[in-house]
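Only a part of the assembly is drawn; its chains keep their places, and the rest are absent.
The letters A, B and C name the chains in turn, as written, and every chain counts its residues from 1.
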Amino acid sequence: MERFDGRSENELRHVKITRHYLKNPAGSVLIELGDTKVICSASIIQQVPKFLKGTGTGWLSAEYSLLPGSTQTRVARESVRGRISGRTQEIQRLIGRSLRSIMDLKALGEKNIIIDCDVIQADGGTRTAAITGAFIALVDAMESIYDPHCIFPVKDFLAATSVGVINKDDVILDLCYAEDSHAVVDMNVVMTGNGEFVEIQGTGEEHPFSRQQLNALLEKAENGINKLISYQKNILGNRLGWRIGREP
Amino acid sequence: MERFDGRSENELRHVKITRHYLKNPAGSVLIELGDTKVICSASIIQQVPKFLKGTGTGWLSAEYSLLPGSTQTRVARESVRGRISGRTQEIQRLIGRSLRSIMDLKALGEKNIIIDCDVIQADGGTRTAAITGAFIALVDAMESIYDPHCIFPVKDFLAATSVGVINKDDVILDLCYAEDSHAVVDMNVVMTGNGEFVEIQGTGEEHPFSRQQLNALLEKAENGINKLISYQKNILGNRLGWRIGREP
Amino acid sequence: MERFDGRSENELRHVKITRHYLKNPAGSVLIELGDTKVICSASIIQQVPKFLKGTGTGWLSAEYSLLPGSTQTRVARESVRGRISGRTQEIQRLIGRSLRSIMDLKALGEKNIIIDCDVIQADGGTRTAAITGAFIALVDAMESIYDPHCIFPVKDFLAATSVGVINKDDVILDLCYAEDSHAVVDMNVVMTGNGEFVEIQGTGEEHPFSRQQLNALLEKAENGINKLISYQKNILGNRLGWRIGREP
C-alpha cells in the first residue's frame, strides 16, 4: 500500500521535541510530528482543587486549544464562541487522564500541575503528539522542584500514537490529516514505558471493525509508541531518564 | 470472586426495556438495568444540520442528562451551572457516533434524529444502558415513518456494555456504581449484531493494563452484548427485527 | 358544556402519586395527573444560602425542567440553550414560594431543601401537579430526618390546581393542554389544608375578566384543591398526616 507521503504502514512521521521552549513555565516543549506542531507546557500551581485540600495529594489537569490559523480552514476561537467544544473537552480529559496515570500524586504533594497543549499547526495526531510532548514538559517541571531525598513523582515513561484503517482494510500507523479524514476506523493508543495500555479509544463510526483488525491496530500502535519512548529517553538523557520510576 | 450483589463475573444485571414509554416522541423507551434507569427517546426533526443541507443525507445526534435526584448525592443541573460538563459531552458524542454507525443516513433522507437519554436513576453503566435502550427507541421511530418501498434505514442491531478490572486482577462484566468506583480499569464496548466493534474506550488511569487483560475484558464484553442483542430481538419481535438490515 | 375528554366542569383528571419513586433523594414521588407526569424529589443539603448562615433558619428552593420529549414538539434543553427561560424561572419561583409558605423554616434548622420537579410528560397543569406532588416528597424527606422531640417542620397540607375560562364564558377546573391552549383566562391557585390562599395567579391576556368570573374561578379551584388534599391525606396515612401542623 502506498501512503500519501510515501511512508510505509509502520512508519512514524519525523518527530522532534525542543525542550525549554518558553522561559516562564516550569517545563515547556515544542513537539513537531511531521507538520503537526504543538507547544506543551507544564505549570505548577500551589493550590489543588477543592476535593483534595488537606489530603496531601496533588493533581494534574490538561487544557488543549487549536490556534485559529493552525487548521486548513481558520477555526473560530472557543473564547469567541463562548464555550468549549465537545471535541476539545474529550481531548483535554484524555491528556489529563493519561498523564495522571504515570504520576505518583501522593509523592507530588498538594500541588496542581496544569498541562497546556496549544496546537500551532494541525496535520493529524494533535492529541497524541500533545501527550508525547507534554510528558517531557512534565518531567522538566518535576525536575525544577525536585528534592533528591524524595520520590521523583513520575513513575514511568508515556507516549501515544494513532492508528487507523483506510481503504476498508489497510492498517496504518500515525495518520496525517489527509489519511485521518479518509479512515473508516480511528484509534488512539496511550502506553507506558513498561509496555502496558493506559488508554485505548477506537471508533468505527464509518465501519465496524473485527477482532482481527483490532489486533493488527494494537500491534502497529505498540511498535510506534516504543519508538517514541526511545526518542524521549534519548532527549531526556541518562540523568533524568534514570530518575523516572526510581525511588530516592 | 464474590461481587457486591452476588452476581458472577459474567453476569449482566436484570435488564428490562419498556417500549412506547412516552406518548409524544416518535420512539421512546424506559430501560432498566438493575437500579440504573434511563428514558431514551428518538425525535424526528425535519431540518438537518447546515453541512448536510441539500445533500439528501440525514443525521443523528444524542443528548444525555442526569436528573438531579438520580445520583447518590444530588447533582447540579447543567442549565443552572450554565455549561455542559466534559463528561456529558463525551457521553453524548459516544451515543451519537454509536447509533450513527448502524444507520443508513442516505436511506433516512434529509431528516435529523435527536436521541434524548435522560437518566432517572444512576447506578453505573448509564451510557451503555442509554445506547442499548436508544437503539429500540430509534427502531420504533424509524418504523413510525417507514415506507415499505424503501430501505429500512437501520442496518444492524447495536448494544453496549461496560467491563472492568477490580481488585487488581478480577475482570467483571456490567459494573454497578459500587464496583465502578473501585475499578482500576474501566472499559465501554459497543458492538453490532454482526459481532463487530463500533467503539472501544478503555482507560487504566488507576492502573495500566496488559494485552492479556485487554483480551479478557473484550471477551466478557462480547458475551454480555450478545445477551443484550438477544433481548432486543425478543422485544422487537419478528416483524420489526426481520426488517433490520434488509432491503425492501 | 362538553369537555375534550368528557369530564364535567368540576372534575379533576385522575390523579396518582407514587411515593419513594427514586432510591437516592430523601423524598421522591411520581405524580400522574391524567397524562401529565412529573417526578418530584426533595433533597436535603447541609449548607444554607449565604444570607441565612448563622441564623439557625433553613431554606427551601425549587427547580423545574421539561424533559425534551415531554412536549408535543420536542423542546430544547435549557443547558443547550445556555440559559433558563423566563417561563421556567417563573414556575420554579412559584413552586418554591408555595412550599415555603407551609414550612416552619426555623424548626427545620440550618438546612437547605431542594425540590426538583422534572416533567416526564406534559399535558397541561405541570406546575400545579408539581406543587401537589412535591408536597408529598417534602413530607417524606422531613420524616426521614425527624426527631420526635422537635416540631415537625411542615405546618399544613398544600395543593394546587388550575382553572380557566374557555369559549368566552365557560369556567372549568384542571385544564389539559388542549383546553389550556384555547383558554382566554388562565389561573393557578395554591391553597393550604386550612382553606386559605397561598398564591393566586390569574391572567386574561386574551380577554380581561370580571369580578364575577373571578369568583366562579376561585370556587372551582377551592373545590378541586380540597379533593387533592383528601387524596394526599389518604396516601400519607394517619401516622404521617397526623404529624403535619402538630407540635411534639
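Operating definition for what follows: a contact is a pair of C-beta atoms (placed from the backbone, for glycine too) under 8 Å apart; a residue touches a chain by one contact, two chains touch by 3 or more.
Bear in mind that the values here come from a model prediction, so they are computed numbers and not experimental data.
Colleague: What is the total copy count for the complex if 3 chains are drawn?
Modeller: My count for the entire complex in this file is 6 copies.
As a convention for this text, only the chains that are shown with their structure count from here on.
Colleague: Taking chains as nodes and touches as edges, what kind of graph is this: line, ring, star, complete or other?
Modeller: line
Colleague: Compare the CA centroid of chain C with every other chain's and tell me the farthest one.
Modeller: A
Colleague: Is the contact between chain A and chain B built from the same residue numbers on each copy (over half shared) or from different ones (under half shared)?
Modeller: Mostly the same residues.
Colleague: Indicate the whole-number Å distance between the mean C-alpha point of chain B and the mean C-alpha point of chain C.
Modeller: Averaging C-alpha atoms per chain gives centres 34 Å apart.
Colleague: From the C-alpha centre of chain A to that of chain C, how far is it in Å?
Modeller: Centres of chain A and chain C (C-alpha means) sit 52 Å apart.
Colleague: Express in whole angstrom the distance between the two chain centres, defined as the mean CA positions of chain A and chain B.
Modeller: Each chain's C-alpha centroid was found; their separation is 28 Å.
Colleague: If I count partner chains per residue in chain B, which residues reach a count of at least 2?
Modeller: Within chain B, residues 83-84 contact more than one other chain.
Colleague: Looking at the complex, which residues from chain C come into contact with chain B?
Modeller: By the definition above, chain C touches chain B via 22-25, 28, 35, 39, 41, 43, 45, 63, 65, 67-72, 74, 77-80, 82-84, 114, 116, 118, 120-121.
Colleague: Under the touch definition given earlier, write down the residues of chain A that touch chain B in their complex.
Modeller: For chain A paired with chain B, touching residues are 83-87, 89-90, 92-93, 97, 100-101, 156, 187, 191-192, 194-206, 208-211, 214, 218.
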